[in-house]
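Now for chain A:
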Amino acid sequence: MPFTDHSDLYGSIHEDGIQLVVRHVMRQRPSLFNYATALFSKRPDLFCVPIAVAPEVRDADDPLFKEEDPLPVFGTPVPIGLNWCFQLTDVQMDFHPGNAIELPPELGALPVQSLALRMKGCFGLDCPSEDFIRELIPAIEVLALSSAQGLARAALSPGIPARELVVLPTRRLRCFCLELFAVAHFEWGPVGAPDSQWLKLRLDGLEIVNLQPAEMEDLIECYIRTVLRLGLLPRLSQPIGSLILNLTDLLKKQGVAIGQEITLQPAPAPVAVPNNPAVESDQLMAFMNLVVEEA
Partner candidate 1 sequence: MKRKNVVLNRPVFAQRAFDSQALTVLTTLFHRFPEAGDYDLWVWQGERLIHRAQVSVVAEGGPHQIHLDLATLTEVSKPYSLAVGGVIGFYVSHGVGRYHVKIVQITRREKVVRLDSSDVIPAGDLFAVTLVRPGIYRVLQAGGKGEGEIHVRLPRGERYRPDQATRVTIGKEGMMEPHAVEILAGQSVVFWCTVPTSLRIEWIREEEAAGPPIQRQRVARDQPPRPEQR
Partner candidate 2 sequence: MAHMTIAVSEGVFRRSFDLLKRNLIIERADSMSFGSFTAGYDVKAHLEGGSIDLRNDGTLQLRELDVRWDRLRLTLGLDLPELCVGGGCVDMPWPIPDICLPRVCVFSGDPDVSISTDLAAFVAQEISFTARLAVRYFDASLPLPSPDLCAPLRIEPLPDHNQWRIHIDPETIDVDLFDFPDIVGDLVEDALTGGVEALIPGGWVRDLILAIIGSVADLIRSLLDIPDEIEEWLSDLFNVSFGLLDFIGTLVLDFFSRCNPIYQVDDPLEIMPASNGLIPVRIPIRNLSVSVNDAEMVLQADVGA
């Protein structure tokens, strides 16, 4: 049966292909998946997981990570921060039927038209050494208890003006990684202009296995879910044309020349096709119609 039996155009990608795409995205836009303090631009060796990067990124001098503020140490008489990093790595996708990723029981069986995700979230924090803390304490005590703050502050960190954050120097980070499981699905929707068509990845559930106490697990899951839903996933939305490798771009351009506006619209489901987009047989499939309007 022809692919275009119920629509003008059809595009599909197998999960093996998507896996390679994900790898390319992570290597060419590492700053989406790695967050750290400014120190790491000089000390990328300190990351929990080395960042694999495409040569073009280095050639263009693009940042390897998104710079964030240091983690504040509470209660200090002057602002003090610690270096840290957060990395998402080893992203893996498995389209329905799920046969590559074993989901934890909390997420249940992979529903139809869904995909399973597995990734690692690694967090690293600078833990100042015992010697260093002992060195700092006298100055801290002075700052905390006396008014001779100017001298004490100068002793603490020469050359840094008052009220500025002091970031403790880091020799190495302490890291841990958590395995994350998720279930997601795809849907069409506009971005900005109401008639635009984008393929969006929607998170349905996220699970970190066996973290105690359970409330802490819930809290971390919630945070990571929020990071994914507000931070990462919106940037990965794809315009409808890219699912067919922008094959109709030339057609659109030639249409403009004769006063025609040619756009792609998802074929209506379930009227034309049962599911659109469809995730089945280890593939993501999209069904599109060509709409021509005389200008």
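These made the cut because all candidates are chains of the complex that A comes from, given by their letters.
The rule is short, and it goes like this: a residue touches a chain if its C-beta (ideal position, glycine included) is under 8 Å from a C-beta of that chain, and two chains touch if they have at least 3 such contacts; residues count from 1.
Given the structure is predicted, the values throughout are model-derived calculations rather than measurements.
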Query raised in the report: Given that every candidate in 1 or 2 is part of this complex, which one actually touches chain A?
Result: 2
Requested in this report: State the interface residues of chain A toward candidate 2 in the complex, per the touch definition above.
Outcome: 2-5, 7-14, 16-17, 20-21, 24-25, 28-29, 31, 56-57, 60, 62-63, 235-236, 238, 242, 244-251, 253-255, 258, 290, 292
